[in-house]
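Shown here: the complex without one of its protein chains, the others still in place.
Right after this comes chain A.
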Amino acid sequence: MTGEFIAFFILALLTIGGAVFMISFTRVVHMVVALAFTFLSIAGIYVLLEAEFVGMVQILVYSGAISILMLFGIMLTRHDASEVEEGKNPAKWLIRVGIAVFFIIVFFGIQSVQWSDKPADFTQKDNVKEIGVQMFTNYVIPFETVSVLLLVALVGAIILAKKEAEDE
């Protein structure tokens, strides 16, 4: 029982626990708080996988930006919103069975694959430097495309959310 196992166990427990609480809570604000815990634990899992830069980006983007954005979304719409429990819904059972079947199929798929037993060792090199070198040599076109995508999303979000002045 090494420290890595213990850390993984705790992080996995927090991740799944946050997600389960997110599903079972009724108040929407509580759901966002539970999900923030999940995002933080996922950042810990990234650090465990020797992807420190992705972990930091996860904390910045998800735990910081997206949680706050969702809270804004709740506060700007109906901030007393809660998930009302529907009665017996046959479609719900159908969805549960479908997801269970999906889980079982993918589970046995994962078990049956022969994974390589020679993991990469990212500890030798500087993770951020390695990502930066790759990003600006092999992946420079996707990088530029993503910048255009972010610009379009920014403009689109502002145009969609702003009040139409001439209508009011």
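In this text, a contact is a pair of C-beta atoms (placed from the backbone, for glycine too) under 8 Å apart; a residue touches a chain by one contact, two chains touch by 3 or more; residues count from 1.
We take it that contacts and distances are computed from a predicted model.
The listed choices are "EPTC-inducible aldehyde dehydrogenase", "Sodium/solute symporter", "NADH-quinone oxidoreductase subunit K" or "Energy-coupling factor transporter ATP-binding protein EcfA2"; the UniProt protein name belonging to the chain that is not shown reads "NADH-quinone oxidoreductase subunit K".
Against the chain not displayed here, chain A makes contact via residues 2, 4-5, 8, 12, 15-16, 19-20, 22-23, 28, 31-32, 35, 38-39, 42, 45-46, 48-51, 53-54, 57-58, 61-62, 65-66, 69-70, 72-74, 76-78, 81, 83-84, 86, 92, 95-96, 99, 102-103, 106-107, 110-111, 115-116, 118-120, 122, 127, 130-131, 134-135, 138-139, 142, 146, 149-150, 153-154, 156-158, 160-161, 163.
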